[in-house]
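One structure, as C-alpha cells, below. Some questions next.
Here the complex is missing a single protein chain, while all its other protein chains stay put.
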Amino acid sequence: MSDPITLPRQHVMKDLRIAPARIGASLAIVAAIAWPLAFQNPFLLTIGSLVAIYLIASTSLHLVIRMGHISFAHAGMMGIGAYVSADTMMRLSFPFALSVSCAAAASALVGLAIGPIVLRLTGKYFVLVTFLLGEIIRMVFVDWTSLTGGSNGIQGVPPPFAAVASPLGYYYFALGCSLICMTFCGRILASEIGRAMDSAKEAEPLASSCGVPIVRLKVVIFTISCGLAGISGALLVHLLRYADPASFGGLQSLNLVIMNVIGGMGSIYGAIVGTIFLATLPELLRSYVELQRVIYGIILIVVMAAMPGGLVELVDKLRLMTAASRKN
Amino acid sequence: MIRLFRPLLLAIAVSTVSAGLACAQEELKIGAIGPLSGGGTAWGLATQRGVQLAIDEVIASGGLKVGNKAYAPKLIMYDDQYSATGGRTAAERLTSVDGVKYIIGPVGSPSVLAAVPVTTAAKVILMSDGYAPGILKNEAGSPFNFRMVDSNVEFAPAMIAWLKKNKPEVKKVAIIAPNDAVGQAAIPALAKAYKDSGIEVWTEMYERGTKEFTPLLTRMIATDVDLFDLNSNAPGEAGLLLKQARQAGFDKQIWQVGGPSVDEIINIAGPLAEGFISYDLFDFSKADAQNFIKAYHAKWDGTINAQTPIWYTAAKILFHAIETAGTTDVETVRDAMLKIEGWNTGFYGPLVWGGLAEYGVNHQLLQNFWITQVKDGKPNTLAIITPEKR
Partner (left out) sequence: MLSPVILAQVLLNGLSLSAVYILIALGFTLLFGILRVVIFAHGSFAMLGGYALYYVYGKYHVPYAVAVPLAAAMVAIASLVLEQFVFRFFYQRMFQSMIGLIGLDLALTFSAVLVWDVYERSIPPAVAGVSRIGGLIIANDRLVVVGIAAVALAAFWLFMTRTRYGLAMRAAAEDVEIAETQGIRARTIYRLAFLLASFMAALAGGLYAQIYALSPFMGEQPLLVAFIVVILGGMGSIPGAAIGGLILGFSESILSTFYGASVSAFASFGVVIALLIVRPWGLLGKPE
C-alpha cells in the first residue's frame, strides 16, 4: 500500500512540468514576437503565420482529444469556417470581424448539430464516424460549386484589413489571434470544466454519479473546439488568398491528429510542440518528402507503443532522470 | 536506396562539368516549382528535367549572352506537393530567400493560383500550367505570368473541328470526368466546344480515387453514344476507363481530348487500346526529337514524360527573351517575351501568343499539338494542329 502522505507520481510530474513550462512558454512568446524584427524575410514570416494558424487548430483539437475522442473531421470544420469567411467577405462585403465571427459560428453550429449524436460513440467508432463525416464535408465542398467554386476553389480572397496585407503584418495578426485562442483553451483546461473533462475521461460512470453531465459537457467542448477550428480555417484562406477543398480533407485532419500525438496527448504543450515540429520540419527536409513521412510513421508507432505522452513526456522523463541523478 | 544515389552522383558529375564550362559565366538563378512527391511526380520531374536540359544546352554554347556578360543559368526547384499551400510556400521561398526573378511552373491550378499573388506582388515572371482560366483571367490582369501549355479552351475546339471533318457520323459524345480541379475546369469548356459543333453531350462525374467504373460505363452504354471522350482524366484512370469500357461491351470510338496518356493506356489496356485516338503533346519518333531523346537518356532512364519537351521549350523561350532584352530586368524581359513572337522555337514551330479575347491578356502560349492513334500497339501521328489565335 502506498504511503498516504507521499504525493502520487502523476502530481510530481505535473508540478515539475508547470513551473519550467511557464517560464519556457513566456520565453517562447517573447521570441515569437521579437524574431521578425531581426529577420524581415517574407518566406519565414509566411511559415510563421502558418504555424500560428495551425496552432489554433491543433490546440482546439487537443480539447476534444483530452476527452478521449480522436476526431478526424477537424480539418473539415476548418474548411467550413474558411468558406464562410471568404464568401461573406467577398459576396456580402462583411468586414473581417463580422465574417470571422460567422465563420466560427458556422463551424460551431455544425459541431453542435453532430455532437450529441457522435459523442456517444467511443474509441474506434468515433474515429470512423468523424473520418466519414470529414469526407462528406469535403465532398460537399467539391460539389456545391456555386458557393465554394468546387475543386478549383475561390481565388482572390482579400486580406482581413489593409494593415495586415503584408507578410509582417499578417504574421503579428495571426500570432495575436493564435495566442488568444491558445490561452482560451488553456484556461478551459485549467478550470472546473477542465477537471470535469479529465474526470469524465478517467472514470465516466463515477464522474456521472458525482453529477458531471457527461454528454452535455462533451457537446459544449466539441462545439467550442469546432468554432475555434473555423477561425483557424478563415485565417488560413485569408493568408493564402485562396480556398480549395484539398486543403481541408482527410489528409489535413490526419496531420492535426499527428501533431497532437507526436507532441503528447496529455497536455496542451504537447499540441504546441507537435505543431511546431510538424510545420517546420518539411522546410528543413525539403528534398526528402517521402522519407519525412516514413519518419512520421515510425515516430507514431514508437510513441504509441512506448510513450503515449509524446515528445513532452520524453522531455519530462529526461528531466526526472537528471533530477533523480542530481539527488544522488 | 540505389535510386537515391544515382541521381546524386549524376548531379555531382554534371554540376562539376557545367561548373567547369561555366567558370567564365556568372550565375543566373532560374526558379522552378512542381510536384516532386506524391501522385503528380511525373509532371514535376518533366519540368525539372526539361528545364535542366535547356540549361545544359545554353551553358555548353557559352552561356546566356546578356549585353556583354555571359550568364550560366542555375536551376532551383522546390516541391509543391501539388497543393495550394505548397505552391505558396515554394513561391515565397524562391522570391524572398533565393531572390529569383523568373519561375517556371507550377503544374496544377491550385498551386498556380496560390503562387500568382506572391509572384505578381514581387514582380517575378511566372511560366505555369493549369486548366483554370483564373490563372490568366484575374483582377490583377496577369502582368507577369504566362501560361506555357494549351488548356483545353485552346485545343478542344481545334480537335473537335478535326473530328467533324474526319468522323462526321458522330452525333452524341459521352464524357466521364473526375470532380477534381482539372475535371471541373475542363468540362464546361469542352462541353461547349462540342455543342457549338452540333454534337450532343452526356456528362458524368466521379470521385477522384475511384478505380471501378463498370456501373458508370453501363449507365453510359445505355444512352447510345457514338463516341467516348476520356478528356481530362489522369493517365491511370484513363487507362482503366478504356479497358473497362471495352470489357463492358462498348465498341464505338474512344478518344481523349486531353491527357495525354497514350503510353499508360497502351500499358494498362493492352490490345484493347487498338484504334484509340488521343491529343498528344509531342511525337517522339520525329527526326529532330532524337537528339533531345539522346540528351535525356544520357542523364536519366525511363519513359520520357510528354511534358518534358514543353518545359524545355519554355526555358528556351525565356532564355531567348532575356538575350533579346539585353538585360535581366524583369519588366524588360517580360516585354521581350511578347516581342519575340514569330521566333522559331524548334520543336513547336513559330512562337505564337494568344488569349486576348478569352482572358484579357495575350499571355497564353498557343502550342502546336498532335493527334495520334494507336495502331498495332504503337502511337501513329494522324495530324498536327495549331490552335486558333483569339
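To keep things simple, chains are lettered A and B as they appear, and every chain counts its residues starting from 1.
Quick note on the criterion: a contact is a pair of C-beta atoms (placed from the backbone, for glycine too) under 8 Å apart; a residue touches a chain by one contact, two chains touch by 3 or more.
Because the structure is a prediction, the values reported are computed rather than measured.
Residue B:Thr218 is the one among B:Thr120, B:Ser197 or B:Thr218 that touches the chain not shown.
Touching the chain that is not shown, out of B:Ile104, B:Ala193, B:Val225 or B:Leu240: B:Leu240 (per the contact rule at the top). Only one residue from A:Arg22, A:Arg195, A:Arg216 or A:Arg293 touches the chain missing from this view: A:Arg293. Where chain B meets the chain that is not shown, the touching residues are 1, 3-4, 37-39, 41-42, 179, 204-207, 209-212, 214-216, 218-219, 222, 235-236, 239-240, 244, 247-249, 264, 267-268, 270-271.
Although one chain is not shown, part of chain A still touches it, namely residues 70, 117-118, 120-121, 123-125, 127-129, 132-133, 135-136, 139, 143, 254, 257, 261, 290-291, 293-294, 296-301, 303-306, 308.
Simple rule for what comes next: only the chains that are shown with their structure count from here on.
Distance between chain centres (mean CA atoms), chain A to chain B: 38 Å.
Against chain A, the residues of chain B that register as touching in their complex are 36-38, 78-79, 81, 83-85, 88-89, 92-93, 95-97, 109-110, 113-114, 117, 132, 134, 138-139, 179-185, 207.
Contacts from chain A toward chain B in the complex involve residues 41-44, 46-47, 50, 139, 142-143, 145, 150-153, 155-156, 167, 240-242, 244, 246-247, 283, 286-287, 289-290.
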